[in-house]
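One structure is given below, encoded as structure tokens.
All protein chains of the complex are present and in place, except for one that has been dropped.
Letters are used for the chains, namely A, B and C, taken in the order the chains are written, and counting of residues starts over at 1 for each.
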Amino acid sequence: MRVTNHPVLGDAPPGRQVTIWLDGEPLAAVEGEPIAAALLASGRRVFRRTPRFHEPRGVFCGIGRCTDCIMTVDGVPNVRTCVTAVRDGMVITSNLKEVPAGDQ
Amino acid sequence: MNKQTFDIAVIGGGVIGTAVAYYAAKAGRSVVLLEKDHIAAGTSGACDGFIIMQSKNPGPHLELAMESAALYRDLVAELDYDIEYQPKGGMIIIENDTQAALMQSHVAKQAASGLKVDILPIDEARRRELALAPDLWGATYCAADAQVNPVRLAQGFSRAARRHGADLRPGTAVTGLIADRGRVCGVTTAAGDIYCQYVVAAAGIWTPGLVRPLGLDLPIKPRRGQILVTEPLPPTIRHVLLCACYLVAKYRPQDLDPIERHNRLGVGLAVEQTADGGLLIGSTREFAGFDRATTLAGLEAVAAHARRLLPALASVNIIRSFAGLRPYTPDGLPVIGPAADIPGLIIAAGHEGDGIALSPVTGRRIADLLK
Amino acid sequence: MTNNYDIVIAGAGPAGLAAAVEAARRGARTLVVDENTKPGGQLFKQIHKFFGSHEHKAGVRGFAIGEKLLAEAAELGVEVWLNSVVWGLFANKVAVVRGGEQITLAAKKIILATGASENAVAFPGAALPGVMGAGAIQTMINVHRVLPGKRVVMLGSGNVGLIVAYQLLQAGAEVVALVEAASAIGGYGVHAAKIRRAGVPILVGTTIARAFGRGQVEGVVLAKLDESFQPVPGGETTLAIDTVGIAVGLTPLTELAWMAGCQFVFSPRLGGHVPLHDADMETTLSGVYVAGDITGVEEASTAMEEGRLAGIAAAAALGYGAAAAEADKAAVRSRMDVLRSGPFGLGRRTAKAEILAQRKEAASCRE
Partner (left out) sequence: MPGVKYSGRLSDAELAAVLPPAERLAQGPVAVIECVQSIPCNPCEKACPFGAITVGDDITALPALDRAKCKGCGLCISRCPGLAIFVVDASGDEATIMLPYEYLPLPAAGDVVDALDRSGKPAGTARVLKVNTAAGLEGTAVVTLAVPRKLADIVRNFRPRGRDAIYICRCNEVSEAEIRQAVREGARTVAAVKLATRAGMGLCQGRTCRRLVSRIIAEETGQHPAEVLPATARPPVRTLPLGTLAGGEDDE
């Protein structure tokens, strides 16, 4: 959900709309915003599952420190989505569609 | 108060000390292990996990390594603890004809000692290890090479030693050795004196300082190895990798160009992918006293060398660096056995970069010696 | 590649920028390096009006103060490298990655103004998506204009928790409760009153026992605590929410100072281990200065004054503006004392005085 108008900050600057691709689906984003902001704005909060216990993770620290929000971006693994700006046509892959064998 | 009399007191909680404690306790001896800090706090917690056969010079060195390799296969089941042993095979990267000549003669001698090593031209080497640069000469391949997690190895030895009744005392510094009529019969610690039949000094680079008051001068000194750690990655490096210049530096240092930075810092490539996906990329070999800091020049040199041989790693992120102090000896061989003229004192130290590979055989041999 | 600067400053937040402005004003060749895309540190997410006196720019909102500082720095010719990361300190060399290139800067003086980072918490479910640092929420709302959730519980009643709860309301979210384990509110009463009169319950003596949800947070169980912070039997309440904000304090970001070899002191009031420093903000390492939250967590206005002090002192040590330096520093110190006055400032003032006293005792490592 986007904060379009704000009592102190005023109306949100329009910003150029771009399209990013998340696991094969197109998603609207605003140029220059971090990937994590674009995902949260579209209501997506689960960014990945962890390697050891396959638990969901999303944005935690928001400043590139904790690495909870990492995803694979344009083929590069471990990208901190909270401090990486979107770019038109960017391809983002989560591991959410991989179901570990035998997961109950 | 803990029991203060034992058959054997082991000084040092690294892979060597814990291996000695394990094999001795398993053989039924009463063992106490004294470690000033915590298990694997020193060199064993700051190194790679190579169990590499093909870097060893044929002769006693290679024989020890092969005996150790066989023991490793048993340890996987015996220790009942995941030491992340991976029998993935190893490669030594050859850059040019000079190195190829050295490796060919090395490999021929190894074959005579019963170790099978193949020499692969670059195309075949790159088929097996995708990250290798295309303009290299090639690589050797040895299926007997393997990898282990050194910290988990020391922990596995410790836990198993404890199950066999050994008394492990981390946080206990040995302040001196007790001798009676020329025979070593115990150690002093802040928590009291401990008496024993044998003291095994397995304190790596700190061993010379321990035994010097007895007039024994061991030629072991710290040699620093700086290592880079990368982010966790999908499978990227399939083998344990060394470069032939490591062997040149070890066996034919006169062939090195002293002007080149990576030679000045003694950089030899050593790369492995650990069980959690991160790569360990080493390493320098420098005499810097007991300083465990990493340096800008050292890290840059390791990175540059790795990029030259493995250009695919250029985009990989470095998340940490560390340095370990390896117990160097002038002849490249460890000091294992009873100290001459000092009955009761056994030395197990000076393994430099071979401590991980040789820890089982060292522990086993010392335990056999004290039966 | 090696560049030479008189002064290299790590961090372009309020402390770093203020230091740069003072140093450059006196003629020192000054560079500020910051890893973010925009300078200003946390100022640009702070949309509330600051306290203080007129001299402290009281009544001005954080982002406006940031804009003024930036304009000043630009006017004085301060060089600012953004998207540039200080990744190591090796003696007096600063290792920076900028534009994909490793650059070693040989600085005559170094000022570390790296700030602080939010503390994490540990309760079952704290790693679920939807549980976020208050700072992350603030950045999302005020900088990126994205509301990360609709029904929020905030943990922690320091000024950060209170202010972010208020800003969530301004952005249209519902703050279901603000909980605080201690028996009283930690931050300013006026900040608490703002959210109280908006109907937000402030539950003191209460903590989050656990967060739960399938895939992401769907609720929390709150627990009443007794005076010794133990859960009161039967004191559990379950709230259906979609977001948890964590505002349980900050820790100074001190890694570069540790790496450089500075001596440290432990100060609970200031957020943990902080580098020992003298009245000029110089650490136990000659030529290495600190300013702002790295020296102990305070407010942006204090961070700016510390930055000014470090900037004046570092420049004067190189001969720039040396004649007036003592008078200039005295003026800054007296403004800083005002910010550390009153019952709220007392703890910080005492803690800071202890640091200065210990610094006098510590062996100096001047080369």
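We take it that contacts are C-beta pairs under 8 Å (C-beta built on N, C-alpha and C of every residue); 3 or more make two chains touch, one makes a residue touch a chain.
Predicted model only: the values in this text are computed from it and were never measured.
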Omitted chain's touching partners, listed by label: A, B, C
Option from C:Gly88, C:Gly296 or C:Gly345 whose C-beta touches the chain left out: C:Gly88
Residue of C:Ser117, C:Gln216 or C:Ser301 touching the missing chain in the full complex: C:Ser117
Chain not shown, touching residues in chain B: 37-41, 45, 76-77, 79-87, 151, 155, 170-171, 228, 230-232, 260-262, 276, 281, 292, 294, 296, 299-300, 303-308, 313-322
Where the missing chain touches chain A, by residue: 50-55, 57, 60-61, 65-68, 70, 78, 100-104
Where the unshown chain meets chain C, residue by residue: 35, 85-90, 95, 97, 100-102, 117, 119-124, 126-127, 210, 251, 254-256, 258-259, 266, 268, 272-273
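In this section, only the chains that are shown with their structure count from here on.
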For chain B paired with chain C, centre-to-centre distance based on mean C-alpha positions, whole Å: 44
Euclidean distance of C-alpha centroids - chain A vs chain C, Å: 26
Touching two or more other chains - residues of chain A: none
Partner chain A, residues of chain C touching it in the complex: 35-37, 47, 61, 117-118, 120, 127-133, 135-137, 139-142, 144-148, 150, 170-172, 215-216
Contact set on chain A toward chain B in their complex: 51, 76-78
Parts of chain A lying in touch with chain C, wherever the complex brings them together: 1-4, 6-9, 12, 33-34, 37, 40-41, 45-47, 55-66, 68, 82-83, 85
